[in-house]
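Of the protein chains in this complex, all but one are displayed in their positions.
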Amino acid sequence: MNPLGSLGAKPWLQPAQDVPAWGRLPFAPAQVGLAIFMAVVTALFGLLAAAYLMRMTLGDWRPLPEPPILWLNTLALALGSAALQRSSTLLRRGDPARASTAFVAGGGCAGAFLAGQIAAWAQLDALGYFVATNPANTFFYLLTALHGLHLLGGLAAWARTAWHLRSAPGARATRLGVGLCAAYWHFLLVVWLALLALLMADDAGWMPAMHHGAGTG
Amino acid sequence: MAQTAFVDEGLDHEHGHEPQGFIAKYIWSQDHKVIAIQYTLTAIAVGLLALVMSWLMRMQIGFPGSLEMVDQERYYQFVTMHGMIMVIYLLTALFLGGFGNYLIPLMIGARDMVFPYVNMLSYWTYLLSVLVLVASFFVPGGPTGAGWTLYPPQAILPGTPGRDWGIILMLVSLVIFVAAFTMGGLNYITTVLQARTRGMTMMRLPLTVWGIFVATVLGLLAFPALFVSGVMMLLDRLLGTSFFMPAVLSQGEMLEYSGGSPLLFQHLFWFFGHPEVYIVALPGFGIVSDLISTHARKNIFGYRMMVWAILAIGGLSFVVWAHHMYVSGMNPYFGFFFAFTTLIIAIPTAIKVYNWVLTLWRGDIHLTVPMLFSLAFILTFVAGGMSGLFLGNVVVDVPLSDTYFVVAHFHMVMGVAPILVIFGGLYHWYPKVTGRMLNDTLGKIHFWITFLGTYAIFFPMHYLGFVGIPRRYFEFEGIAFIPDSAHLLNEWITIAALVVGAAQFLFLFNLAWSAVRGRPSGANPWRSTTLEWQTPETPPGHGNWGARLPIVYRWAYDFSVPGAAEDYIPQNRPPERDAPGLHGSLRAEGAAP
Partner (left out) sequence: MAVGVILAALVVGSVIFSLLSPWWFTPLASNWGTIDDTLIITFVITGAVFAVLMLFMAYAVARFRHRDGARADYEPENRRLELWLTGATSVGIAAMLAPGLIVWNDFIRVPEGASTVEALGQQWSWSFRFPGADGVLGTADTSRITAENPFGLDPDDPRGRDDVLVSGGELHLPAGTPVKVVLRSTDVLHNFYVPQFRAKMDLVPGMVSYFWFTPEKTGTYEILCAELCGVGHSLMRGTVVVEDEGTFRPWLEQNPTFAQSLGRRPEQDVAEIRDEVQGEGGAEP
């Protein structure tokens, strides 16, 4: 079933009489599309993390303190992720009413997460950690903003699916949509945890401060 | 299997009824064929802009001061916009948005892309990015003149044209383009993986699809680097952050920036920029393979090797980026690694060239216009590829970098060579798109002027690089080491460039005229094996295949099969019951070393 599993095949020798298994992945197109999109987003955040690691070695880097509210936000995102997973399970078991409740809760948690992130920004801003004061600050705002935008995009898909859940709770497409939302939420949770780990590790001084030799003659 | 059956149901259901009315059919269309044409026409239109800018630049280089409108600022704006448009908005968009959109569903036997709505959004987002780009010509200060690489700090400092608005619009446009590309790319990959018709295994795909498929994978993983660097530079420019900006004293004024690294930008940019070369090259490799095979009436030589080479090139293209940075001031020890990987990538590339030439060997070569363009591609690509070995070989790059040698190299290998494939492809598939043939005589005139003309431009240009003439110079006034003969050569190159440019209008005329007056082509004028030529209607109707999807029984290259009545067997032709020995005998033959 692996489409790339047959790279050694000699296609001119495949007997024409029987039509071979043509090796599609056992998933719906939307699932494959989402997986690819998640790969793209992983590349995006991976590159940002690489840039972060390179930039922090340049001497003027002063890590900023992570506001404690981030832990609360993380909890909200994790709860949202769990709620959507629950919703997907309930729907498959044929309980659209409770599935809807869980689904709405998942979106609500994501909304709370976003509000919390904005609150974190406000706190940092009040403490004088402005965007351009230090590259560590800039990275913090940039990473959280991009992550938030991806979640916001997810909420658009979530709203559409919520509508389907209302109008056609039994449809195959609705089940698929709820599953995709859950998968995307898990993914964004993992991305967020990775970003948080990066920020925390930096703050705790776990990163090796490499010497770059800038600015000397 | 249950899941995959679901795919067909969905598609058949969705394509049950055709959209009515001009706007639904041709403007807000979700049909991959219409979107492909939209992409192609937009790319050609914006490409013409870049062509005219190259004329104006060449006038300044060949005949300095002859055009009053080309001053230093405009010259650098033309340099920048010509490069950016050609690489991103023309080549990338045309190969993937144009050829990819048209050919993927038809070649794999699908009714459309799997996400038609997203596909439509992809085009309109691309158009938006083009409009933002073009808008930068009309803002105060004009478009950016930072060079297509947009290196900071220069790109956002005074002393560079378009520093106020141009660079902002440029970066915004690129970010939008990345979004457009991602939407398209998700479609291409998912469609290739999940919408292939029965019997179409990956190893039965035409190489065109392989090239576009792998190029799209590269694009999806590489364009985020452009996105990231674009967003970061925007922040540096708009909010005064210091990602890429060290402390700089710009024109007597100490700016607020400090501590940033220009090299960080270069690493990010080339992490995108080098795969970008292959994003443009791989679809070209694929298309030219199919053109050569079809018009030489012979199976592509070493199909498996060709697929593996595409995959190898795609993988390696992510570990060679810093060969653009040998003299950038980065840690010089990186040079060993990147020279090694860069020269390694020459091996799968060389294999592809051998296999094209070996496909011609003992072929039955029809010198049609697509075949002529394919031959021209091979020659141009090999010439440009060879000069790439100079630039990849780290220490040889040192005297040649930033000279006209580089300009000559990349124009041949990723400018002219892909354009020649695009022309070949357009002559080849035009009959399927319109149902009419392009005019052959005009095509041959267009071919010879374009091929010989571009060779006359860029082959001698390498030697200007040997002299050491630096690129991106507005004028060479008073540089003693440049001999007068070099100025003479520059005049000749400019004349050749004007002629080649003019010949493209012949092609445009041909495109328009033949759409109305061209000779009707029939369904399969080149007697080709691949599925797009086997559609029930030409041009293919909505949903491509009528009532039933085609079933694929063989690979894409059954040309001149011994014992077969005709010199080609379409992929969807069922085997003849009374000739079971055919493939059996081939199997025995193939097993012998």
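Every chain is named by a letter (A and B) in the order it is written, and numbering of its residues begins at 1.
As a working rule, a residue touches a chain if its C-beta (ideal position, glycine included) is under 8 Å from a C-beta of that chain, and two chains touch if they have at least 3 such contacts.
Here the structure is a predicted model, which is why all the values come from computation and not from measurement.
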> Of B:Ala296, B:Ala497 or B:Leu549, which residue touches the hidden chain?
Replying inline: B:Ala296
>> From the list B:Ile37, B:Val192, B:Ile212 or B:Ile378, pick the residue that touches the absent chain.
In response: B:Ile378
> In the complete complex, which positions of chain B touch the hidden chain?
Replying inline: 72-73, 76, 145-147, 151, 153-154, 157, 159-161, 246-251, 254, 258-263, 296-299, 301-305, 327-329, 332-333, 335-336, 339-340, 343-344, 346-347, 350-351, 353-355, 357-358, 360-367, 372, 375, 378-379, 382-383, 386-387, 389-390, 393-396, 398-403, 452, 455, 459-460, 463-464, 466-468, 470, 472-476, 478-481, 483, 485-486, 489, 557, 559-562, 567, 586, 590, 593
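In the analysis below, only the chains that are shown with their structure count from here on.
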>> Please tell me the distance, in whole Å, between the geometric centres of chain A and chain B computed from their C-alpha atoms.
In response: 31
> In their complex, what parts of chain B are in touch with chain A?
Replying inline: 1, 3-4, 6-7, 10, 114-115, 182, 185-187, 189-191, 193-204, 220-221, 224-225, 227-228, 231-232, 235, 239-243, 246, 256, 258-261, 264, 267-268, 271, 299, 303-304, 307-308, 311, 551-555, 557-558, 574-575, 580, 583, 586-587, 590
>> Going by the contact rule set out above, which residues of chain A touch chain B in the complex?
In response: 3-4, 6-17, 19-30, 32-33, 36-37, 39-40, 43-44, 47-48, 51, 54-55, 58-61, 131-132, 135, 138, 142, 146, 172, 214
